[in-house]
Structure formats: structure tokens, C-alpha cells
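In this view, the complex is presented without one of its protein chains, the others remaining in place.
Let's look at chain A:
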Amino acid sequence: MKKIIPFLVLGMLAACAPDKPKQDTEEYAQEETSKPNAVAENAMTGKGLGQVTHVTLNTPLEGERIGRGKAVYEMKCQACHKLNDQRVVGPGWSGVTKRRTPEWIMNMVTNTDMMLDKDPEAQKLLELCLTRMPNQNVSIGDARDILEFMRQNDGEK
């Protein structure tokens, strides 16, 4: 399991890189999978910067949250994020809950500017995507709803 995560992250990062021929990307990603990736591991433990320090996740998923999260996604995020692994402006969301902690995701969404200025993982994404993810004026509650929607998108039940 641990081995797969860096692969996913790098694959996604590489997908953000502008003008990289597809073949190169894949090779690069494959090369890197064999080595342990410090940054990616940090991301798994890292909670990012912001108000959110602890999130309790429930199983099964909370249906009401999913509905609300989807509505916010369609209004405020869909223009830049697909639900598969395809990048539009920002990375596709497929697997995002596996490669980031819930806290990191919620901080990225509610404290975007500081994350992009200070958090090394977010900065890496910015270097690759070159468009600043905007602060979409999302409340903590809305961010939690989006997180639930992301979990569902990642196949959790």
C-alpha cells in the first residue's frame, strides 16, 4: 500500500506539468516509484496550515454531507477539478483522500493563500500547475461536506 501512494502522487504531479510529452511523464513516474519519497510521506502525516487540526471521519459515509458537498463542488470547484485523475486547471480529485490527510485537504480549501505560500506540498503543486488555486470563500462546514463527497468519489462506503 505504502508503495503505491508515492506513485499516485507523482503521477498526478507529473500530469500537472505543462507541455510534458506523455511518455516521459510515465517513465519519470515509474522510475520514482521504487525510491521512497519523503515529501509524499510528509503529506500523509502533514495536516497543512490552518484552523483545521483534527477531523473525525465516520463510517459509513454521511449521506447528507455528500449531497451538500456535491452542490458546493459543482458551484465552486468543478471548473478546475475533475472527479477522475485528469487535470484541468487543478489536479483531478481521484485518490486525493488517499494521498492527503483530511485536515490537509480542509486547510487547502479554507486557508488556500497561506497553504500556497507556506505549505511545501501545496507549493509543489503550484509550481507544476502554475495557476494559483483561488480562495473560494468556503466555510469550514462546507469544506467538511466536500471532504465527504471526495471520500465517496474515492470509493469509500
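The rule is short, and it goes like this: a contact is a pair of C-beta atoms (placed from the backbone, for glycine too) under 8 Å apart; a residue touches a chain by one contact, two chains touch by 3 or more; residues count from 1.
The rule we apply is simple: contacts and distances are computed from a predicted model.
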Name of the absent chain as recorded in UniProt (options "Na(+) H(+) antiporter subunit B", "Isoquinoline 1-oxidoreductase subunit beta", "Nitrous-oxide reductase" or "CO/xanthine dehydrogenase Mo-binding subunit"): "Nitrous-oxide reductase"
At which residues does chain A meet the chain that is not included here? 74-76, 78-80, 88-89, 130-132, 134-138
